[in-house]
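Worksheet: one structure, shown below.
Right, chain A next:
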Amino acid sequence: MQVENKEFKPLIVAFCCNWCSYAGADLAGTNRLNYPADVKIIRVPCSCRVNPLFILRAFQRGADGVIICGCHPGDCHYTTGNYYARRRMTLLFSMLDYLGIEKGRTRVEWVSAAEGQKFAETMNSFVETIRSLGENKRLEDLRCKTE
Partner candidate 1 sequence: MENTNLKERILEISGVNPRKCMKCGKCSATCPNYDEMEYHPHQFVDMVEKGNIEPLMASESLWTCLSCFACVERCPRSVEPAKLIEAVRLAVIRAQGGNHLKPQDIPDKLDDELPQQAIVSAFRKYSK
Partner candidate 2 sequence: MQRIGVFVCWCGSNIAGTVDVKQVAEMLKHEPGVVFSTDYQYMCSESGQNLIKDAIKEYDLTGVVVCSCSPRMHENTFRKAAASVGLNPYMVEIANIREQCSWIHKDMPVGTAKAVILGRAAVAKVHLNAPLTAGESPVAKRALVIGGGIAGIQTALDIAEAGFPVDIVEKSPTIGGKMAQLDKTFPTLDCAACILTPKMVEAAQQEKINIYAYSEVDSVKGFVGNFDVTIRRKARFVKEDLCTGCGLCTEKCPMKKVPNEFNCGMDNRSAIYIPFAQAVPKVATIDASYCIKKKTGKCGLCSTVCGVGAIDYDQKDEFIEQKYGAIVVATGFEPISVEKFDEFAYSQSPDVVTSLEYERLMNAAGPTSGTLLRPSDKQHPHTIVFVQCVGSRCDAKNEKGKQYCSKVCCMYTAKHAMLTREKYPDTDVYVFYIDVRTPGKNFDEFYRRAVEDYGVHYIKGMVGKVVPENGKLKVQASDLLANEQLHIDADMVVLAAAIEPDKSARPLATMLTASMDTNDFFTEAHPKLRPVESPTAGVFLSGMCQGPKDIPDTVSQASACAAKVIGLLSKDKLTGNPCVAHSDELLCNGCSSCEKVCPYGAITYADKEFRMPDRTTAVRRVAQVNPAVCQGCGACTVACPSGAMDLYGFSNQQIMAEVDAICK
Partner candidate 3 sequence: MTYSYYPGCTLKTKAKDLDRYARASAAALGIELRELPDWQCCGGVYPMAKDEIATKLSSVRALIAARDAGTDLVTMCSACHNVLKQVNHDMAADENVAAKAANYMKLDEPYRGETKVIHFLELLRDEVGFDELKKRVVKPLTGVKIAPYYGCLLLRPGRVMGFDDPENPVVIENFIRALGATPVIWAMRNECCGGYATLEKKEIAEKKATAVADNALANGAQLMITACPLCLYNLTKNAQSGLPVKYFTELLAEALGVKEDA
């Protein structure tokens, strides 16, 4: 079994809102704060743009973890978007947990445009969690195999 020798490289999708967290990720870069390359960022206008279906799609396609980052409560560029995101994700995550996708594989974090450090720390800790959880195999059989 070769798999055992190979270091587990998780696949992690991060949805970042354009105004706070995406800028926070930029700042992490500007300050050269490392976090694993396993994290791939998708830019959305607001955390409330993240449809639960996007997250399901990511898991369906083999993601090991999904994280949603938005502005801090009260600081949303669109006033209330992050509150909607928080409520939707709370529901979704408990449903996913019920389906066997552990709570640790999903996360919502508030990262402001000034928090490059926090962004890097958040990603490091999230990747660490996913690594300890291991590969997300629960959906394997149901996955739509892409050519």
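The criterion applied here is as follows: a contact is a pair of C-beta atoms (placed from the backbone, for glycine too) under 8 Å apart; a residue touches a chain by one contact, two chains touch by 3 or more; residues count from 1.
On how the list was made: all candidates are chains of the complex that A comes from, given by their letters.
In this text the structure is predicted, and so the values were computed from the model without any measurement.
> Using the definition of touch given at the top, pick which of 1, 2 or 3 touches chain A in this complex.
2
> Would you tell me which residues of chain A are touching candidate 2 in their complex?
Per the touch definition, chain A meets candidate 2 at residues 11, 13, 22-23, 25-26, 28-30, 32-35, 37, 40-46, 48-54, 57-58, 61-63, 77-81, 84, 88, 120, 146.
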